[in-house]
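Of the protein chains in this complex, all but one are displayed in their positions.
To keep things simple, chains are lettered A and B as they appear, and every chain counts its residues starting from 1.
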Amino acid sequence: MSLHPDRFFSGDAQSRSAAREIYESISGLPIISPHGHTDPEWFASNQPFSDAASLFLTPDHYVLRMLFSQGLSYEDLGVPRKDGTAVADGRSAWRRFAANYHLFLGTPSRTWIDHSLQWAFGISETLSTETADRIFDQINERLTEPDFLPRAILEKAKVETIATTEFALDPLQHHQSLKQQGLIGLVRTTYRPDDVTDPDNPGFLANLATLAETTNEDTRNWPGLIDAHRKRRALFREFGATATDHAAPTALTADLPEHEKQALLDRLHCGTISPEDAELFRAQMLTEMAMLSVEDGMVMQFHAGSRRNTDPVLMAQRGPNLGADIPVPVDPVRGLEPLLQKFGRSPDFHMIFFCLDESVLARELAPMAGYWPALKLGPPWWFHDSPRGIARYLDRVVETAGFFNLAGFNDDTRALLSIPARHDVWRRCVADFLAQMVTANTLGKPDALQIAAWLSYESAKVAYNIPA
Amino acid sequence: MSLHPDRFFSGDAQSRSAAREIYESISGLPIISPHGHTDPEWFASNQPFSDAASLFLTPDHYVLRMLFSQGLSYEDLGVPRKDGTAVADGRSAWRRFAANYHLFLGTPSRTWIDHSLQWAFGISETLSTETADRIFDQINERLTEPDFLPRAILEKAKVETIATTEFALDPLQHHQSLKQQGLIGLVRTTYRPDDVTDPDNPGFLANLATLAETTNEDTRNWPGLIDAHRKRRALFREFGATATDHAAPTALTADLPEHEKQALLDRLHCGTISPEDAELFRAQMLTEMAMLSVEDGMVMQFHAGSRRNTDPVLMAQRGPNLGADIPVPVDPVRGLEPLLQKFGRSPDFHMIFFCLDESVLARELAPMAGYWPALKLGPPWWFHDSPRGIARYLDRVVETAGFFNLAGFNDDTRALLSIPARHDVWRRCVADFLAQMVTANTLGKPDALQIAAWLSYESAKVAYNIPA
Partner (left out) sequence: MSLHPDRFFSGDAQSRSAAREIYESISGLPIISPHGHTDPEWFASNQPFSDAASLFLTPDHYVLRMLFSQGLSYEDLGVPRKDGTAVADGRSAWRRFAANYHLFLGTPSRTWIDHSLQWAFGISETLSTETADRIFDQINERLTEPDFLPRAILEKAKVETIATTEFALDPLQHHQSLKQQGLIGLVRTTYRPDDVTDPDNPGFLANLATLAETTNEDTRNWPGLIDAHRKRRALFREFGATATDHAAPTALTADLPEHEKQALLDRLHCGTISPEDAELFRAQMLTEMAMLSVEDGMVMQFHAGSRRNTDPVLMAQRGPNLGADIPVPVDPVRGLEPLLQKFGRSPDFHMIFFCLDESVLARELAPMAGYWPALKLGPPWWFHDSPRGIARYLDRVVETAGFFNLAGFNDDTRALLSIPARHDVWRRCVADFLAQMVTANTLGKPDALQIAAWLSYESAKVAYNIPA
């Protein structure tokens, strides 16, 4: 069906009218996309996407997992295997997707796909068995037109800046190409050193060795390891990076005395790595990264609390990030304590924390962000960057953290076309939230309009220290 | 007061009108009651209930606990003691209940009792000291009429199928009588083997011995123990069982190597059972039950996270299930991992999980149900099968699990007359939830109508594998 102009606005006529007014004031603002997982090659080479399935289906683990949960196989959905065994082609995968499109009713996946079909391709028919082939062909025809090249999509979506995410050892060749084309600023990288900070990574020790070679530093020596990071961070900044990004299963940080750091590093190099040492190293490296952020001004993102690869069969056959990561509880008060007690008062330190454990929003994160100068609260993330997730987030954080300790929105997406859709959902939900306050006479309209612009555009720019 | 036709519909006139339309489309559907605790003897013998107190008060721990919390005693409420000491008779218990009926304002107990008084007996007066005797007499007069016999109530409520719950050692004599009367299908049993899977049960070892005798299997030997279950499950299926049911204080499952299973069983037979072994046995038996479900097709229900009998005085004087069970947090991601990694991808395995820890709904259960093919999410349960509980449940699960990984509703009740009332509340709350989406233009009306029927009727039938 056609997208309704008032979608996501709840409540009575008065509230919806206020929501519409607020939304109209922000719907045309440029997009700041400060954290995500789009492929920098798209923007560097600016080549057409291959087909509808590769655009909407295979790269989106939200879509794949839901179809899998209802009995479809990753084979049938065309997701490549590590061993190269053939899988379904794009069209037949698309047909299966279309035939099961009702599974997505009420989910953010359907929201962004419906939005993209209409916004990008002018398609307002509902995806179904009957329309599957027609829509597949319509999309494929358009993909080679200049308007549908990756950079044209960024422009049409008014993306002012978009950050990709690269591991510490990434050669950054696409960003080099982007630099040669004068596109750094429109596109930025982000320093995500999990490849060399997480001992549970199977290639961890080899990666440390590569890091040593790449930077000409002795990474078996603690100061050398830190210097290696220092150099890579400097390099990433040359390609527009204003932020780093760190993932961990828990929120634990540590602040070890110097000699224990070296002893820990030594243990990691000697035989089997214990789970305790792996966690301690991750914890200590977070505090080291904070120290480097104080030094070089990069904003530190930390998202905690995902249990990765809970289905070992999927992992073995196809690899990570395909839908079997599940959130677990986190303990930010005690976990972040060592790091915050060391750097939380520093005016030169900026940290954005997010997680999927909503029970900590009102209880811990909003109180913490409402105290520590260094700490901003990241947006509702992953499963929760959805209308209801956004509503719960704002409900739980605003009263204690205020609006100005929030880091705005990030789309965290692997799907290019979902970017305008996701930001639109955020803006509509922000408008709805503020409109309810206006209707309940707890916020004036002029304040609501200013906060709407803050949450939709300015806050992310400030939080991520994006140059004007 | 009279039941309002629009009760439970929230929001503005537009939403309420949509809710009414959706509700009207589902209010007449038959009832699938796939999980509950009604007494099979009621349906087998079809004898009249004795009086109003035995219908509304003494069997309902929700009602008893609330009155106790405000200073009334179980004696005064007519709840029998183990030692046979006399307690209040039905009429005087009823008077106390009526005099304190204001305590139930805002609670689901009042909702279903008001509903039942009107639906079954045409009584729209409010229960109070003044009306207590009149209502008591009115009800008692009617109970002997044919329309108020248990099976007539099932028919009036349009119950298509109702499952009772029996322990593994239950003789199933009432279901045998039901079978002779051709009533299996209308009534079904459910295999709940906690009597022989929970070592914390005081009669556990004796029960294992009885299980051995009953099945002619050696239950001190692991394969024999599993065979004994295999036989009992087959017998339960003869009496209509399509599902098993399992309770545990935590969500822990285990997947031990064969020799450790036997060693564990041996330890249980030798002297005191440690809490660790008790938990490990429960955990391992869950995985064994999953294995048998793959084999015989029975749907496996698992509800975790209740701390039982927190008041030892109540337990000592009157026994379990009288109101002192309190929920605790559960950890389904790590707890279910061994079981799901073994059977979660099997097309022949079907598991329905529910718990009372709402903090895991959005964080863990919806993501898990949105991935594992075998896993469906059970309904808001126990304290949460209430208007607000249902609203929170749908709010937290739909965006990530979708509508089609939900197992619909079950009433889980011991009170026959609460069945139509509880299903009515679910249907009204579903209608309200969907109506809000229609009003916010995030769901089309035709889709809303289909999902309403799915959630009210079809989903339970599918999830519990009830024959058409």
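One rule holds for everything that comes next: contacts are C-beta pairs under 8 Å (C-beta built on N, C-alpha and C of every residue); 3 or more make two chains touch, one makes a residue touch a chain.
In this text the structure is predicted, and so the values were computed from the model without any measurement.
Considering B:33, B:111, B:441 or B:459, the position touching the chain not shown turns out to be B:111 (whole complex). Hidden from this view is one chain, which touches subunit B at 1, 4, 6-13, 65-66, 68-71, 102-108, 111, 307, 310-313, 323-324, 326-329, 356-359, 383-384, 386-389, 392. On the side of subunit A, touch with the chain left out of the figure occurs at residues 11-12, 14, 331, 333-334, 337, 340-341, 344-345, 347, 359, 362-364, 366-373, 375, 395-396, 398-405, 436-437, 439-444, 447, 451.
The working rule: only the chains that are shown with their structure count from here on.
Fitting subunit A to subunit B on CA positions gives a rotation angle of 120°, reported to the nearest 5.
Our note on geometry: subunit A versus subunit B, Cα centroid distance of 40 Å, whole angstroms.
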